[in-house]
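Provided herewith is a single structure, encoded as structure tokens, for subsequent inquiry.
Of the protein chains in this complex, all but one are displayed in their positions.
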Amino acid sequence: MANMAQAIRMALHYSETHLGVSEIFGQDVGAPLGGVFTCTQGLKTTWNTPLDERGIVGAAIGLGLAGQRCVAEIQFCDYIFNTIDLLKMVGNTSWTTNGQYNLPIVLMTPTGAGIRGSVYHSHSFDAWASRLPGWKIVMPSTPLDAYGLLLSAVKDPNPVLFLKPKSLLRIRGEELIPGEPSNEKELKQRIDAPLGDRSFWQPNWPDLQDFEVPIGKAKIVRSGDELTVISYGRTLPLCLKVAEKLKANIGVSIEVIDLRSIYPYDWQTMKASIKKTGRVLFVNEDTEVTNFGEHLVYRTTQDLFYDLMARPKVLAGKNIPGIGLYPAMEEASVPYEHEIEKEILEILAEVP
Amino acid sequence: MANMAQAIRMALHYSETHLGVSEIFGQDVGAPLGGVFTCTQGLKTTWNTPLDERGIVGAAIGLGLAGQRCVAEIQFCDYIFNTIDLLKMVGNTSWTTNGQYNLPIVLMTPTGAGIRGSVYHSHSFDAWASRLPGWKIVMPSTPLDAYGLLLSAVKDPNPVLFLKPKSLLRIRGEELIPGEPSNEKELKQRIDAPLGDRSFWQPNWPDLQDFEVPIGKAKIVRSGDELTVISYGRTLPLCLKVAEKLKANIGVSIEVIDLRSIYPYDWQTMKASIKKTGRVLFVNEDTEVTNFGEHLVYRTTQDLFYDLMARPKVLAGKNIPGIGLYPAMEEASVPYEHEIEKEILEILAEVP
Amino acid sequence: MIQNQSSKLKVNSKKSSPKVQKIKAARTSKSTDDFMGLEASLVKQIFNLMLKSRVLEERLIKIYKAGEAFFWIGAPGEEAFGVPLGLLVNKGHGIKHDYLHLHYRATPTVVAMGMPMIDSIRLIMNKVTDPHTGGRNFSNHYCIPKWNVTPITSPIGVQYNFAIGTGLAQSKDQSSGISIITGGDAGTAESDFASCLIWSSRPERPLPLLITVQNNGWGISTAYSGQHGEKNIADRGKAFGIRTRLINGNDPIETYIALKEEMDYIRKERKPVLLEAYVSRLYGHSSASGANLDDKETDCLALFSQRIKDSGLMSNQDISELRNTFEAEARDAMETARQEAFPSPDSIWDHTYFQSENADWRNF
Partner (left out) sequence: MIQNQSSKLKVNSKKSSPKVQKIKAARTSKSTDDFMGLEASLVKQIFNLMLKSRVLEERLIKIYKAGEAFFWIGAPGEEAFGVPLGLLVNKGHGIKHDYLHLHYRATPTVVAMGMPMIDSIRLIMNKVTDPHTGGRNFSNHYCIPKWNVTPITSPIGVQYNFAIGTGLAQSKDQSSGISIITGGDAGTAESDFASCLIWSSRPERPLPLLITVQNNGWGISTAYSGQHGEKNIADRGKAFGIRTRLINGNDPIETYIALKEEMDYIRKERKPVLLEAYVSRLYGHSSASGANLDDKETDCLALFSQRIKDSGLMSNQDISELRNTFEAEARDAMETARQEAFPSPDSIWDHTYFQSENADWRNF
């Protein structure tokens, strides 16, 4: 099966050939590298930009004003923070012009920890992004969802921020992307750029099909009735593993929801689940103070206060200004399995 | 009594003459204007910068690295958003260098609505700022607190962000600043720059005294035992008014807390009050999704879940990308008295 | 400031364009002033629109001073630059036409393009009928999609950045559409101005941009002289191989001819030009500084009126009649706008997303 980087590449190929995307750009996005995570190898409309994140976002805005469909990349979300004024402007363009201009742009950027990225390759952006009304914000945790969400993002008339969980980009999925050859090696041979000289390389794209993961729809990835865990991105598979382990070890039944869209978010799916289980843990890796998980707890408190069997909890990144390079520091800073398990057990143990 | 702009000016004068502040700078901060809100008139070490917010923050960082004390201004917080990468860097300098460098800088910026500022002179920054570990964040609601907090900020070895609630800058206080002449007109004559030609004007500073409002300490500005309202900045006096009105009209007893420091925040004062009243409303004007008030609700939920008599609530700015110029739009977008009252009454009415 | 102005004029006189001289010499004219060879009808049209724009701005200031608007910012003093620009635009929608990335001193340009006065008045009075922002934004924050006038926004400088994108769209196209940016002198210190120079001159893909700066010598209260090491802002283009030009933006004829030459070059060569125009700030920065006439500033309209009269193109009476007509139009527009509704408070959620898709999380 394709890994997430390949899935993104295939979605971009489909977008170039079927959905009118005419420019895909960012630092090192074009040939020969095709992106620092290989997500843009072999595409027709990619090009390398200057080392200027503000220019990248500005270029996307201008293309959007000209009604063009583009996909722009910020190489790491750690380097998006000098563009927040522009992101706010993207978010307010439709509103401020009373609906006269809409910006159908897609901005993608790798986020989160998990690759020993130290202080400046481990930042998250989901909590920040959730503070940008006018944007839609998505974050897949599987290659197929990445494919489907990216197609939805490209089709959406609104600006969409596509967060790539960087530690999952090389992980293979368990579902085939529509049109993907079932042989992993064949896929690699057809669409991965070779090592060494690439000047004559051409990808041989499979005949990909449309596939939509609607923005705003969560997915119940595991059913359960004693506790709900809601997550997205890097931490989602960890939550799933812990849930399975706890089922096996102590027989507890945990429902796991992959939120997939951060804004607009699928409250109905979350609500139904929390109502059923009475216990909820929100897991993400952005810093914990003024965290999007706290918004979801707030929402839970408003709608389900009298249904809760335990305090709703957030497990997120520690509120410190960086993530240390030494692995034990990283593991103490953002959620990993041990902490997810500990939180789950604590919530389960709470007696109302 | 001094208004908040005068109080800030006096604090800066005290800082220049007693606390070693050697540079006060920003757009239009120097003579002849002395700041778009007059907060920096008549000072010795003020100067005008280029129209470059990133350079302003960079200059402050460099001065901090050189061990100098400075106060830098961003003219409106609406224009601070292209510097968030730098603000994060300020926040992580001590951490990343393992404590080798600390940046004793003060950054001040006017925030919030209330002056018919439309889309780009009404932004808030408190929720964003609460996501910047390594910074201390303060926001006064009275001239005396502004004076005391600014002196504390200047003395602090850490970076401090001093948020000026712009709609309160022209409001007079009810307490004298230590050293302030009791005659309002005299004060004005001595420290307000005259209209017209200012080239020969010199302020005649009163003999100001040290005064500290410790960072991290809230203030109970009104005692009560049926409900706690926690706010800061522009909305604080509105909460106080509503509390007084409700006392007069329906005899309900509301405790109002001025948080003053957003980070670190005074949880002990809040906790004791909420424990006492069992009902709490957090009011601020930044947008409501992933809002700092939601963090405080989260904290409340964790520590006081079983003490609550009603759902803890947040009243904040609507989650839209701008604030419309037309007053009724502004009043529908950020908290004003009518909405504060409505929320309070709803919480009081909630039967657990 | 007087000093500041005179030093500006010195720079200008040094830099009079050799091409302009040629056009001048090639013509014989009846009056002593042949307006550098421009047709009389065009000269009159320029004057007409400058006057119209000025009258409109004066009306906006009156509306502000009467307490019927919360804020005024605008363009009196920039008519001699803005009107020729508006007239030279290839007006229309889409990449075959010019994109305009303007700032808050754009009235002369949009008036020259044909915007009715009342639309500016609706904007400053924050009426629901305001076609630019629906009563949401400040005066002079125009937005006219049918003419590619992209939204004017308050943050200084960003328009230089957004033009990269429309320029990219146009750089692939075979037609002659270009992207035009205006902005102030102080604002060139913002990073977006540098981005514009860098991106528009990339050897891989140069962009058809007319990058302009209206240098009035001020950023609010801060004088140019203390902040700018550049003798001319336009010189910043040189390192990038960008063609540059300095003009006296208080002279509509010099401006028209220079802009036309530069725009022709860009349309044809598909490469950027950086043009700096010296202009005046006639009513101070905005209503925040009082919006009062500053008589130390050169008034391009007064100068041009005199020149028009001296040349015999129009009489004193012609001009005052024209002024009266515009004043009446502005007054009537205000009266009409006054009767119109304000936006409704519950419209605040509208247009957060395309076609007002639900934006309120309470309804998710």
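Labels for the chains are A, B and C, by order of writing; each one numbers its residues from 1.
The definition used in the following text is that a residue touches a chain if its C-beta (ideal position, glycine included) is under 8 Å from a C-beta of that chain, and two chains touch if they have at least 3 such contacts.
Just so it is clear, the structure is predicted and the values come from calculations on it, not from any experiment.
Novice: May I ask which residue of B:Asp78, B:Asp266 or B:Glu330 touches the chain that does not appear here?
Specialist: The single option touching the absent chain is B:Asp266.
Novice: Using the touch definition from the top, which of A:Asn82, A:Thr111 or A:Thr301 touches the missing chain?
Specialist: Residue touching the absent chain, from the options given: A:Asn82.
Novice: Which residue among C:Arg236, C:His285 or C:His351 touches the omitted chain?
Specialist: Residue touching the chain left out of view: C:Arg236.
Novice: Tell me which residue among A:Thr45, A:Ser118, A:Ser253 or A:Thr269 touches the hidden chain in the full complex.
Specialist: A:Ser118
Novice: State which residues belonging to subunit C touch the missing partner chain.
Specialist: Counting only subunit C, the missing chain is touched by 189, 191, 193-195, 197-198, 200-204, 206, 225-232, 235-236, 238-242.
Novice: Residues of subunit B in contact with the chain that isn't shown?
Specialist: 22-23, 47, 49-50, 52, 54-55, 57-68, 70, 85-86, 89, 93-102, 133-134, 136, 157-158, 216, 263-268, 299
Novice: Using the touch rule from the top, list residues of subunit A that touch the missing partner.
Specialist: Contacting residues on subunit A, toward the hidden partner: 27-28, 30, 32-33, 36, 48-55, 78-79, 82, 116, 118-121, 289, 318-322, 324-326, 328-329, 331-333.
The criterion applied here is as follows: only the chains that are shown with their structure count from here on.
Novice: With centres defined from CA atoms, tell me which chain sits nearest the overall protein centre.
Specialist: If we average C-alpha coordinates per chain, B lands closest to the whole-structure average.
Novice: With chain centres defined as mean CA positions, report which chain is farthest from subunit C.
Specialist: The chain farthest from subunit C, judged by C-alpha centres, is A.
Novice: Residues touching two or more other chains, restricted to subunit C: which are they?
Specialist: Expected reply: 136-137, 153, 155, 191, 352, 359, 361.
Novice: Among the residues of subunit B, which are close enough to touch at least two other chains?
Specialist: Within subunit B, the residues that touch at least two other chains are 54, 79, 82, 119, 289, 319-322.
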